[in-house]
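Here the structure comes first, spelled out in structure tokens, and everything after it is commentary.
Excluded from the complex is one protein chain; the other protein chains are retained at their positions.
On to chain A.
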Amino acid sequence: MSTPRRRRTETLPYVIGYGLSLLLTSIAFGLVWQHVLSGHTALFAVLGLGLAQILVHFRCFLHIDLRRNSLPDLQLLLFSSMIIALMVSGTLVVLINLHSRMMGP
């Protein structure tokens, strides 16, 4: 049975998540578009905003938190992070090494 009140509490996180995601995305685009920041600052600002948005998605859309009953989900997240860290760090090591050996002075 979905009473209007219950529907409201169920929908609320999605609305909040949608709003926050929209906000974070438009800030990221705005920073670059309007030339507010440039170079490395812009890069890391966009990266930070992206990470923040990942957290918003986890919290609001996937309902992952630190409570005990969502522990398996958290484990999956940690596993995913490990695999992504392996892939990204490995790629960086390999390509930076290739760069220094082939594009060097």
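Basically, contacts are C-beta pairs under 8 Å (C-beta built on N, C-alpha and C of every residue); 3 or more make two chains touch, one makes a residue touch a chain; residues count from 1.
The rule is simple: contacts and distances are computed from a predicted model.
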Checklist line | Name per UniProt, for the chain absent here [options: "Glycosyl hydrolases family 28", "Heme exporter protein D", "Cytochrome ubiquinol oxidase subunit I" or "DsrE/DsrF-like family protein"] | finding: "Cytochrome ubiquinol oxidase subunit I"
Item checked: Selected from A:Thr25, A:Thr41 or A:Ser80 as touching the chain missing from the view -> A:Ser80
Next item on the list: Pick out the residues on chain A that sit against the missing chain.
Entry: 72, 76, 79-80, 82-84, 86-87, 90-91, 93-95, 97-98, 101-102
